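One structure, pasted below without further comment.
The complex is shown incomplete by one protein chain, all other protein chains being positioned as in the whole.
Chain IDs A and B follow the sequence of writing; residue 1 opens each chain.
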Amino acid sequence: MDKIKRIYVWEIPVRFYHWLNMFCIIVLVITGYFIGSPPAIQHGAEAYFNYWFGINRFIHFLFAYIFFFNFLLRIYWAFAGNEFSRWNNFLPLKKSQWKEVIEVLKVDILQLRTWSFESRGHNALASATYFIMFLAFLLQCLTGFGMYAAMSTSWFPRLFAWFIPLVGGDMAARHIHHILMWVFILFAIVHVYLVYYHDYVERTGEASSMISGWKFVNNKD
Amino acid sequence: MYEEIIEKGYSRRDFLRFCGMMGAFLGLEYSGVGQIVKAMETKTRIPVIWLHFQECTCCSESFIRSSHPIVADILLDKVSLDYTETLMAAAGYQAEENLHNTMEKYKGEYLLMVEGSIPVKNKAYCCIGGRTAYDILKEAVEGAKGIIAWGNCAVSGCVQGASPNPTGATPVHKLVRGKPIINVQGCPPIAEVMAGVVVYLLTFDRFPELDGLGRPKAFFSRRVHDTCYRRPNFDAGLFVETFDDENARKGYCLYKMGCRGPVTYNSCGVIRWNNGTSFPIQSGHPCIGCSEANFWDNGPFYKHLASFPGFGIETTADDIGLAVGAVTVAGIAAHAIATNIRKRKMIREGIIHPEEDND
Partner (left out) sequence: MAKRIVIDPVTRIEGHLRVEVEIRDGHIIDAYSSGTMVRGIEKILKGRDPRDAWAFTERVCGVCTTVHALASVRSVEDALGIVVPPNAEMIRNLMFCTQYMHDHVVHFYHLHALDWVDVVSALKADPAETSRIAMSISHWPKSSTGYFSDLQKRLTRFVESGQLGIFQNGYWGHKAYKLPPEVNLLAVAHYLEALEWQKEIVKVHTILGGKNPHPNYLVGGVPCAINIDEENALNSERLAKIGTLLKEAQTFVEQVYIPDLLAVASFYKNEWGAIGGGLENYLAYGDLPLNGIRDATMFKFPRGIIMNRNLSEVLEVDATSADEIQEFIAHSWYEYPDGNEAGKHPWEGETMFNYTGPEPPYEQLNVEGKYSWLKTPRWKGNPMEVGPLARMLVGFASGKDEFREVVTFALKKLDVPVEALFSTLGRTAARGLETKLIAGWAQEFYDQLLNNIRTGDHRTFNHEKWDPRLWPDEAKGVGLSEAPRGALAHWIRIKDSLIDNYQMVVPSTWNASPRDPKGQRSAYEASLLGTPVDDPEKPLEILRTIHSFDPCIACAVH
């Protein structure tokens, strides 16, 4: 009997979501950063020769839409997908999940143990982090589309207009929006590191799983 | 008055006789009686009470700058400004008497205009005639047909409401229930916007359409940024890099000088100030967002984003983000090194076997 078993954890929608989401975020961070701190790339020019900042913003808004609907897709899949992609993974409601969080912390931070504890989907700590990230995505969409409502004639962004007064006006929304950009950047750095780290210490094929869908786990049967 | 008498079943002849009697009573010649008739037949100008609380009186100042209609016409022909400490002839006892007479005589009919915020930390922080602003407001609201809150003070507390708000300056809408309130934002509001609101009420005899924050849509539905004539420079990415540089002299966009146009709702770009003469951005200064609640605490003004409390004025979200990012990367590097050292050690001690990896 094989010591290692191959299991299919990430279905296509999850993988599709993941990589498109990553791409959107990269584009949104770059274009967003430019919106916040536009570089001085020209002097002495006339406005009618140029539209780069407008285009930058356009790309931001375009990817904002993609980002949002991709996110909806993932939410749908949290109810339609397999056990690993289900919504209840993300909420540490069960005692066992909390135990697992402690275990993971022991692995990740204290480096007390280096073996896998057989979490086949996300480990409990990762799930909780992703849940927080999903909330952050939602907040980014609320502030983003909320601000966008003022400059758009479309009905869709206006669905978010109510959110702006709630946080105290456009200025506050912009601030939140801007800070979240940094939250995403920091998350991405740590996240990517941890994926490789777990791959390294657990040897489950973690990194490639988001591409192929398969993980390799100890066969206990 | 005339309508009232007719309604009660009297004829116009009765009415004229009444006026004649009044004339005789007042000792007027017959020609004077004609004037009484006219005065009673013509519609009364709408009585207005304008209260002054914690303010800089700039909203009054702005109001008198109106060019259409000019303010003399508003005061003589359109409204009856029965109480305003800034302009009224009466003072002291006589001023208070005017206030009370209007509140009694025109109960339910007068328009209440409020300039300034109301202190609540200690209500004695603003007293007029020995009474608190709070009391005076409560009393005047009772019989008001509706309320106009003038300017950022009355709408949001403005400068005295800025952190730490030493007096507990509070806007009108937080203290008043059950009366329609029009929030005319700005510090101060544009003169023609103020006059525009009054003209709206008088001409169309109804309240203007308001947005979610109670501001008249006619003047506050667009961001300064969306009607700013420098907007093409924004879209083209042409920015003033510092005051009075080449770009400033060409009139580029003031976004990088901290312009709050993108987050500020006001009609400065359309109506402009002082009969369309200019507006802050046109005269080279970024918008400081003076028509937004809490704009004083969204500073510093010359930065694109507000600074973080406790980090000093030069620190932006970006600086903090970068610093945290650097710390994270360093932490990761340390973590990675530690992991490797540990794994080597485990292999050396035979706890794990590297060849297993290849199974």
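Rule of thumb we're sticking to: contacts are C-beta pairs under 8 Å (C-beta built on N, C-alpha and C of every residue); 3 or more make two chains touch, one makes a residue touch a chain.
Treat the numbers as computed from the prediction; the structure is a model and nothing was measured.
**Q** Who does the absent chain touch among those shown?
**A** B
**Q** Please identify which residue in B:Gly130, B:Gly178 or B:Gly350 touches the non-displayed chain.
**A** Of the candidates B:Gly130, B:Gly178 or B:Gly350, B:Gly130 is in touch with the missing chain.
**Q** Which is it among B:Met103, B:Val120, B:Ala144 or B:Cys158 that touches the chain not included here?
**A** From the options B:Met103, B:Val120, B:Ala144 or B:Cys158, the contact with the absent chain belongs to B:Cys158.
**Q** Under the stated touch rule, tell me which residues of subunit B contact the chain that is not displayed.
**A** 35-36, 38-39, 42, 44-45, 47, 52-62, 64-67, 70-72, 75-76, 79-82, 84-98, 119, 122-133, 135, 158-160, 162-167, 169, 187-188, 190-191, 230, 242-245, 248-251, 268, 273-275, 277-285, 288, 290, 296, 299-302, 307, 312-314
Note that only the chains that are shown with their structure count from here on.
**Q** Can you check how far apart subunit A and subunit B are, centre to centre, with Cα atoms defining each centre and the answer in Å?
**A** 40
**Q** Enumerate the contact residues on subunit B facing subunit A in the complex.
**A** 212-213, 222-223, 225-226, 232-239, 241, 246-247, 250, 255-256, 260, 262-265, 289, 292-295, 298, 304-306, 317-318, 320-321, 324-325, 328-329, 332, 335-336, 338-339, 342-343, 346, 352, 357, 359
**Q** State the interface residues of subunit A toward subunit B in the complex, per the touch definition above.
**A** Answer in residue numbers: 3-4, 36-38, 40-45, 47-54, 56-57, 111, 114, 150-151, 162, 165, 168-175, 178-179, 181-182, 185-186, 189-190, 193, 197, 200-201, 203.
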